[in-house]
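Heads up, one of the protein chains got dropped from this complex, but the rest are sitting where they should.
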């Protein structure tokens, strides 16, 4: 494809030679002749002068001989450019003879089911669904059209999965919530039966080895468009809203409700039975122990407004120095 | 079942109509006519007036038209009520032809082994054990009666698993501990062979994608009645006592010994080669770097008595304000 053709699809302005032939997309530091690359993070600006790429997608005009595709959202344009040059090459229309499909299960058109997959009874599998080897799907599960489930995933009974969902290897959906009732009178732990289910709405992506527990009663819900990274834990009866980003190793305790457009950065922990409103970002490693209503950026443990947290952390860093001053005051005061 | 019959089984006092027919159990905010619900967490008290449930299990008498089942431990009663209305409907007495069972392995009565399970050589599988599809069980493993192992679990050789244990999907039991010896003289890393095993006692529950390493030599032990949540890491030669609760994403380093009735809340980290006594609760995200003997509640990193931690955290939150005052003092002092 020529630069000008790509620019038109991506909605970019061309500065330089629009007739250049592009044969692939690559990172700025590794790009070769014929590659299109991009600059989004300013940390990588230094590579602009040395890159061997034929053209670069940027957010502003640079005074460089390199051909530029300029647009407001270069990272979005880059994502679209990658999709132009790369198509996932999934198997299609093949159900392995090494697969078990339970009674009463309906399977759509153009489905791929790999070896050693077990699909339980009374499931509904939509059109163009791909299920990779070793995955287990419990009885009564519903999977929407165009959903991809990678290898060795475990989906417990009665799970509802929407359309265009991607579930990565090793993820576990619908395991029992961590619910026990301790009787002091009997000095005995009772397991609370976990009889609810998990509902994953459309366009959700779930990372490798992430775990999502079924509701105790009722549902654990992941809202449409939400993206969940690897090794995340989502407790029973949690409701996550739409278009959230839940980064790796986050843990959300039971019955907590999270709004739309929420980002929880890596290793955040969220207590149970609380509410996080919409349009909230929580910084890495934070611990959310109380409900947050107001849109904004938060950090720390216990959670604080991000600016307050920065200020507090700066003072903590200065504690040794401040303490020296206090000691002087104290010695004077005596 | 009628309210009065249920109340008798649960040991509750009835206030209201004991002849009401109950057909299911549901959450207070979603209950419908015919449902029994419960109130344990005071956060949900507001739903008492609007719930459509026919009856509610509570810890005290409310002045409401709703029929109440009153008892000291409403959450325990709720757990029992759920068990009355819901039975897990597991397959029984079926060993899939798609299963491999090694030489010398003995299998008990009424066992279920799903498709694509591999059971190694010289194992002993107790009566009424259920093993779901895709699970691997290494040579020489012993599994007690009534234990349930869900799909895609990996159990390494020589593991000992008690009775009535539940192991959720994706859990890994008996992987090598993280043991290496670094020789400065040779500038070379030697792997320490991990030749011990894991022992899981009776009535333990292990969450999805949790990992428990085998002993280097000797055993890693999970004491009877202990409940472990999802994505927990338990290092080599750790001994966990009886009736502990290990919440999601906790990590316990090698050779640490934990007493009975210990609760480690979410994302807690515990150093290696230390001891945590019995009847200890450690708050979420805490880091335990030294042994704790005394029963009580702890939090923070490094760990502190919970009340001290609260006080310290409150002061940290007030640092910006306190610092302003100190600055005034300092300016006066000059």
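To keep things simple, chains are lettered A and B as they appear, and every chain counts its residues starting from 1.
Rule of thumb we're sticking to: a residue touches a chain if its C-beta (ideal position, glycine included) is under 8 Å from a C-beta of that chain, and two chains touch if they have at least 3 such contacts.
This one's a predicted model, so the numbers in the text were calculated from it and none came from an experiment.
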Omitted-chain contact residue, chosen from A:132, A:156, A:178 or A:298: A:132
Residue touching the undisplayed chain, where the options are A:168, A:214 or A:239: A:168
Options B:81, B:271 or B:299, residue touching the unrepresented chain: B:271
Sole residue of B:40, B:83, B:122 or B:175 that reaches the chain not shown, by the stated touch rule: B:175
Omitted-chain contact residue, chosen from A:1, A:48 or A:76: A:76
Interface with the undisplayed chain - residues on subunit B: 100, 116, 118, 134, 136, 152-154, 156, 170, 172, 175-176, 178-186, 189-193, 195, 209, 211, 213, 216-218, 231, 233, 235, 237, 249, 251, 253, 267, 269, 271, 273, 287, 289, 301-302, 304, 308, 311-312, 315-316, 322, 325-326, 328-329, 332
For subunit A, residues in touch with the removed chain: 25-27, 30, 41, 43, 72-73, 75-76, 78-80, 82-83, 86, 88, 98, 114-116, 132-134, 150-152, 166, 168-170, 205, 207-209, 225, 227, 229-231, 243, 245, 247-249, 266-267, 284-285, 313, 316-317, 319-320, 323, 326, 329-330, 333
